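Single-structure report; data block below.
Taken from a larger complex, these chains appear in their original positions, while the remainder are omitted.
Per-chain numbering from 1; labels A, B and C assigned in written order.
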Amino acid sequence: MGDLERLPVGIIGASGYGGVQLVRLLMDHPSVEVVYLGGDSSAGKPFSDLYPHLGHRVNLTIEPIDLDIIASRCQVVFLSLPNGLAYLMAPVLLSKGCKVIDLSADYRFWNQETYKTWYGGERNDGETAASAVYGLPELYRDRIGESQLIGCPGCYVTASLLGIAPLMKQGLIIPETAIIDAKSGTSGAGRTAKTNLLLAEADNSISPYSVTRHRHTPEIEQICSDLAGREVTVQFTPHLMPMVRGLLATIYATLRDPGLVREDLTTIYSAFYRSSPFVRVLPSGTYPQTKWACGTNLCYISIEVDPRTGRVIVMSAIDNLIKGQAGQAIQCLNVMMGWQETLGLPVVSFYP
Amino acid sequence: MGDLERLPVGIIGASGYGGVQLVRLLMDHPSVEVVYLGGDSSAGKPFSDLYPHLGHRVNLTIEPIDLDIIASRCQVVFLSLPNGLAYLMAPVLLSKGCKVIDLSADYRFWNQETYKTWYGGERNDGETAASAVYGLPELYRDRIGESQLIGCPGCYVTASLLGIAPLMKQGLIIPETAIIDAKSGTSGAGRTAKTNLLLAEADNSISPYSVTRHRHTPEIEQICSDLAGREVTVQFTPHLMPMVRGLLATIYATLRDPGLVREDLTTIYSAFYRSSPFVRVLPSGTYPQTKWACGTNLCYISIEVDPRTGRVIVMSAIDNLIKGQAGQAIQCLNVMMGWQETLGLPVVSFYP
Amino acid sequence: MGDLERLPVGIIGASGYGGVQLVRLLMDHPSVEVVYLGGDSSAGKPFSDLYPHLGHRVNLTIEPIDLDIIASRCQVVFLSLPNGLAYLMAPVLLSKGCKVIDLSADYRFWNQETYKTWYGGERNDGETAASAVYGLPELYRDRIGESQLIGCPGCYVTASLLGIAPLMKQGLIIPETAIIDAKSGTSGAGRTAKTNLLLAEADNSISPYSVTRHRHTPEIEQICSDLAGREVTVQFTPHLMPMVRGLLATIYATLRDPGLVREDLTTIYSAFYRSSPFVRVLPSGTYPQTKWACGTNLCYISIEVDPRTGRVIVMSAIDNLIKGQAGQAIQCLNVMMGWQETLGLPVVSFYP
């Protein structure tokens, strides 16, 4: 604390899983110091009341949310709040000179109508929203580097897009055949006490939810459309998994060229992600386990081709709370600050 | 439904795990018909809204709690409510001629002061409470058979008492050396949405709680004192386990006679439980897995002796929601009605 | 034991999960008596050595496999063995007058070349194989009723076929668009000690396996082709789930008629399965959890339609060891014997 050479950052919404991941990861970041943790219902509590295991390392108290104070102390502010709050705070923080990295859905959409359709709310921050950059560095690294406001992707979207981007970008598939069957650990739903997330309910079971209507669908489609150069519709189905962390997207699509084999595609993927240190394209025939990614900012990808059906099957695995959330936000910070992209981010899991 | 030969019973508090277990088990009971399900916040909802997997079998709607109506329709009423509510209802139901089987703590204590110390509340149902019988058939079968009001034991208490009763009753141990280290699946905490019971929190972890002060302690001590014929104090520590169901009590005590071997004690236990069809004393050297008991009303017990330390170690495993709760209540019903004790109760788990 | 009115049956391969499920389920079957348990490496052991929790109920010893003796004692024989053994035993047992219900892959294929391609081996039981009936009663009830030899479906196949059959049979989808993304608990791999099935490896993780080349694929295609009336190729991807039991198939296909809504399809499914007591078509908007099916012979099915993409999404959940294996075998037995199809089979899970 008090290290003059470190960048002072704040986290608004520190009590949830996004917040504690940010705190945890930023502890190991050599160029950052967390100088502010903000919360609403938890204001006034030592952070270690919420997470006692961090008591020996984190000496911060959660403070009320006062944007003036935050802006005076922080150069970068992470917003880790429920959807619909960031757009009330980001314009103020930006106007006071802060960079803002938002983990909610508020700044993910280029078309505010899409946001309103799926998330509701009345917004009048159009100009601010227009300046936001979509925080997936593997696809928008350059723009992130020049931005003051980042809208970080959803967890399902991250695994899905990293899995499908090379296919969409290079026109290798018929876009409308894309089907994403995704499976996520329950931590993706946050630290909210809901009956269906109880261990007694969710353990030893799997179930689909929000079939045909999950809010990550328009986000996947927005970026796929950008990559494909035309409007793309995809099928997306999330499943709740009996596990804490980890997210797998199994992606199906019909190849335009039925002569492609998996080795071709593995080569194409490796080239596509050549400069992306967090994407690990696996050797042909090795499929990812989500556990491999847990505790890291990695995305493990494997590609299979079925010559019988003419389809490609892409498997993409991440830790939903790191590459799918807090780690990605820090990766964006690194890019924004012109630092090495991997700074302070873990790349090896503890296995088993 | 409408079977004239079946005993009409009702369940007040049908929405929780106790309620759904009762409903589930009573479906398979040949002499009972559930004619009433009552609840407060869930009144008006079809039961299958709460538990859709039962939609094809349960056609009942949760009704408001009206004791007159309940008494007019039910001969036996199960109360599956939070502590502190049963003692407001039981006297009325009894006065109207119902038998009452309470799954809460309200009628477990012979001394109302003990209840008030641990559970609080003002009660003026002293006469009713005095007529209640403790619902552990293995120890109080005869009294249960003659009673109109049963206070069913807690889940930890059931496993602990079945494990320690022969030792206490036959004076085989020094009572004050008894230590019970117990481990329970999270369903024991009910279907209440609490943060610490979320899969994301509770999975892949174990933690002790309420150390030295869990409310099942005085209940264990009450019955141990009754068995030993003098005041007994025991050490009891519960642990929250990363599993849905199942409860293990590992019990330690110093033997009075250091010459006893485990085969002696296995023989003593087998004799003690000769007429108790739900207690399975395992062969020497076979230790129980909680999973063996899951989905059944069984209690698996194994006894070990350590000649180096002069201690007996008893391991006692149950399904916390069946023998530890709803199954035991039905076992009490069977005894109250003079039916075969095992009627309608499962005795073989699905393994694995 | 010794009940003259019960059908004497035997199980060859009693030590694995298929075997123990059969034993467990047949205990509750009112018209059957298990008179023989056979095994190879476990011959001579009491069954309760392998499954101590059954010690109080099962008094049988595993015997060596002697087909003469088996045939002299059993009217029906369940074969629960690794692939490639049943075809050596079934012809003999049939010739001695036994009915045979095989749980392996040996008698699932109408074309022995398909079997050889996927499972290898040299077979000369062509005539016997030709007499086998595919043991999915929901589709082949009549033929099962007239057969002496049943080849029971694989677990993935059961969930997949029950989910897709109405669409294939009634020409509602473009068959080649069918994609089945399936998720199974680890018990599906049997009681074999393999590193990847260890709790330490498989817990808190999900991974795909055998992508594009799982041996249940040709089996699904065989029956889909039969239903569709022409050769059908499907995409099938299995995933290993961090759970003991339960299997979900999420099925995607393009509708021929884009005007169909989910209520239409729910109605069609309900009609299709009108006479199938184990298939539960859920109300629109209710999606199955695999846990609902656990411990039962049920298949829960839900149908969703995505008007944006023109696809139907079918979700089909079973207990892989019951409806996916042993329960289905007993259902076939019931049909073969002309008994009520549901005899002795559980239809309500213990939840949670």
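Criterion: a residue touches a chain if its C-beta (ideal position, glycine included) is under 8 Å from a C-beta of that chain, and two chains touch if they have at least 3 such contacts.
Since the structure is predicted, the reported quantities are computational estimates derived from the model, not experimental observations.
Oligomeric state of the entire complex in this file, given as copies of the one sequence with 3 shown: 4.
The working rule: only the chains that are shown with their structure count from here on.
The greatest centre-to-centre gap from chain B, using C-alpha centroids, is found for A. When chain centres are taken as C-alpha averages, the shortest distance to the whole-protein C-alpha average belongs to C. Averaging Cα coordinates per chain places chain B and chain C 36 Å apart. Between chain A and chain B, the centres computed from C-alpha atoms are 46 Å apart.
Distance between chain A and chain C, defined via averaged C-alpha coordinates, is recorded as 39 Å. Those residues of chain A in touch with two or more other chains are numbered 185, 200-201, 203-204, 242-244.
Only residues 17, 185-187, 189, 191, 193-195, 197-204, 242-244 of chain A touch chain B when the two sit together in their complex. If you check the complex, the residues on chain C that touch chain B are 17, 20-21, 24, 27-28, 51-57, 187, 191, 203-204, 244-245, 280, 282-283, 286, 289, 291-295, 300, 321-322, 347-352.
Of all residues in chain A, those touching chain C in their complex are 176, 179, 181, 183, 185, 200-201, 203-209, 211-212, 233-235, 237, 239, 241-246, 248, 250, 252, 287-292, 294, 304-306, 308-309, 311, 313, 315, 317, 352.
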